[in-house]
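The complex appears here without one of its protein chains, the remainder shown in place.
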């Protein structure tokens, strides 16, 4: 199968990291097509960034549709544009936050999310609520490491992340850690070994769920909430969406 | 005070309707500045439409900021882009759905929302949850009248709307009706008189709340969730947001 | 319009404070009629006090009805007798706790309530639940300052209040403060300036909401929960309510 | 032990009925002291009635305290004044709604409440929420039989009640019925036999719970929420409460 | 009446303790039949222990049925096998955790549970949720005293228990303590006197509730969830359940 893995921000370094993480767990007959928008912010760290990145992401989804991919993965922990992407496409769309939560809930009773900036905490809590996993979440903790710096992870930054995971385990009772940013995918093995608890990366989790749905023959239900958007007029810089 | 009332879709007819509704209840020293984006969909009826409209809406908020408005109103019942707009601006931003719910909850114990397309029902339920009003909502009902047709409301369409309100009152126990679309603002008086229960339009409600906050000297709290977005690079069609 | 602002306790000093706070934000054509019961407790600090004050309050509501006021405000943070008052009267009735919560929820994602005696904490939590604002409340904190002492606010008392607000902001993550007693209305400006976050007083908030409903032509829905009480016999000291 | 059973309304017929129901299940060494206020409404069917009845009820609680009763029962299905009574007294206070819910939850997974007037439905729902039994409640149904008419129950009225119970069982999946008015206590046996499901009367249930607490040596916790009200000045018709 | 009190583990010492606690509060005409399974674990401290103990418990319930007992009490704080027992028997079945929670909720607004091993905390939280008492629970605290050691309670162990209760009261705001293990029944008086708050033991509470239901003529509703299990084939060591 062919999975389109979309980094919703415009940082090539992040896209490369995500591609590596996805390919590392993909089955041999799965092709990973990693991509990023041509428009939008270099990182997603606020509701404003997310609004802009989501709009730009729609073009990538459309490109994926035109290239007949079998699934789309939205590789940003806020799962930006997930509902809209499920409306646009008829093949499965998976967000990396939901993917990580699903996997965590299968192997633990209480997990913590350790993420980047404090400004993204409300988004994480909102997603936990929406997907139904709040009751299994011991805490959401921020390292206040800017997303951009994850690309060149120094030992200082690793220490900050490790320390926050330790607090989640010791103070909040976390039995496993969900990494709250696609840019942390390369740290799973190191952290898991150091912490001695399961550590979950959403990019890898999403790849396995996309393959699972494909092998089960399951696609997004299109008869209700995720029905295709009604064709209509779009103007200005969004005129290419016009279908009236 | 000066209130920017933004219709997030690109239909001039809808903008005019909204302007009329806003001006009808504004205090004599309140100036209503009605506007609409230069980009985006002609109506907002799906998650996809909302993603695109929200991105376009940000430019309007920025314009409002540059013109020193005292408050922004997002005049679409899904309150698209509300959090992002509160990050961008430092004066109050009010969505018409939240405004209508607040007013309804002050005069009734159970209200119903009567809206346009069934496809917007999940959004209405999501907003009721987010704002905390689900327990006071007797039902959300759709007329399946396309938003666009509200502009030229025939008697057939009025009948459909009236009938749905009647079902909300008689079958669901609604004590008041919240109109679920900015395009219904001109029907408040007629429906209220015909149904003999309070009927609430979000555009008018939002104007009064914006004036109230202004007179109380209250502005959006900028120390936490609604802090200004961190400046960063944007590329492509969003390059004008670049502040790095 | 004419707004009856009722202090539910029998302290004239508190009534004067409330009147001043209400008049400070009222529109020029709004008349504030501040009043207090002739019966009942000097302060409301327990469920018992509230039961007695609520019964006495009903007479004030009736007086307001007979004087054709356009709205009633119940100026005690527990919103005592709110449902009963809405049954009795056909014009809007607003509690100052609900008013403060509504305003706070329009400008912040997480607010704290800072109130007087610890004994009133369960009431505050109950109201947050009933109105649907619990999820936006970071904490409810008590200063254990007796309500009566608020009348002669010494610097010691101000310090206690300021310190508790600071804890709410720094430890609980509050982005704004709701003052949990009508007797604190005169401290809004001083606290807001010292704390550098929005500080909200329920009396002022209620006045603006009463004016808003009036200008929107909205009154309490009388077809359901708030229908007028069925006339019946009352005996003893409540014989004046007899309508059989 | 001596249990004070208080009918919060001023109808002697209702008080007699309640006394009979209480005595029928009391242990041989339990004395039932049935009483009613000298002030207030003849029935409790609205929030307004409840406010007045609750204030009058406090005097009865005080009389019970002065006569050294071992427990108080508030024999009206809305449990009016329960928290205030627990503050005033140091022996257990039990409401008949809570008593009925507790018993129902021990023998069934889903019960329905069948009550008198529709106007009391919100109160029943509020109590289910407050006590934590909402999830076990299949429905709350009203017969719209005025409380007063329960005193002279004709076959027509019995039929209405029976029919509503049947709907609760067949349509709502109720496995047992909670009777939602103290005035229905004499119908338990007849209804239970006719319906072939458990039927629960709160007055009888409250007597058994009061005896149980007494035999366990358990009294209301007075260290927190139910601490005695702080002594203070009361004026006018409530001057007898003054303790300053 | 005759109440079968079942200790679900196979420790005779624990059964004796439970029998003593039950007899201490039983009415003079109540016979307590204390029993324990012939199969299963010596203590119940994990989900695995509970699964095995529950299966063994079913044989004891069946023996009780054959001896025509009037009620069954499951005397382990996890209420193991409660639903299954209610299906098997037609007389009331009461768990000691639910019994303790019911009694606590009648005399307090916030109670804490103090229990044995940390490994049982999730079970306690699950039961609080299931029965609807979570909102009244200030905390669940573990002493990490193995159940087995409760049989020979040294002063060290008493101190640990006392200390944890004190933390619940002072740090968590508990107004009363529920003891989270049948093996603590003999400490109620000592702890209550030392702590000066109500202390509740589930075994005693369950006896009073069983007597109460009996005197009210109430039995488990058998028309829905608790209907008798459909007869069917069982093989192997469970062949004695075969009824096909």
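Chains: A, B, C, D and E, in written order; residue numbering restarts at 1 for each.
One rule holds in what follows: a residue touches a chain if its C-beta (ideal position, glycine included) is under 8 Å from a C-beta of that chain, and two chains touch if they have at least 3 such contacts.
As the structure is a prediction and not an experimental result, all values here were calculated from the model.
Chemist: Of the residues listed, E:1, E:27 or E:51, which one is in contact with the missing chain?
Modeler: The single option touching the absent chain is E:51.
Chemist: Of the residues A:35, A:105, A:123 or A:143, I need the one that contacts the missing chain.
Modeler: Of the listed residues, the one touching the omitted chain is A:105.
Chemist: I'm checking contacts with the chain that's been left out. Which of E:30, E:43 or E:220 qualifies?
Modeler: Looking across E:30, E:43 or E:220, the contact with the absent chain belongs to E:43.
Chemist: Using the document's contact rule, name the residues of chain E that touch the chain not shown here.
Modeler: 10, 37-43, 45-52, 54-56, 58, 81, 83-84, 86-88, 119, 122, 146, 148, 225, 227, 229-230, 232-238, 241, 244
Chemist: Could you please point out the chain A residues that touch the chain left off the display?
Modeler: For chain A, the residues touching the absent chain are 25, 27, 92, 94, 98, 102-103, 105-111, 131-136, 169, 173, 175-176, 196-198, 200, 204-205, 208-209, 211-213, 215-216, 218-221, 223-226.
Assume only the chains that are shown with their structure count from here on.
Chemist: Taking the mean of the CA coordinates per chain, how far is chain A from chain D in Å?
Modeler: About 54 Å, centre to centre.
Chemist: Could you state the distance in Å from the CA-based centre of chain D to that of chain E?
Modeler: The answer is 28 Å.
Chemist: Please set out, as single numbers or ranges, the residues of chain A touching at least two other chains.
Modeler: 122
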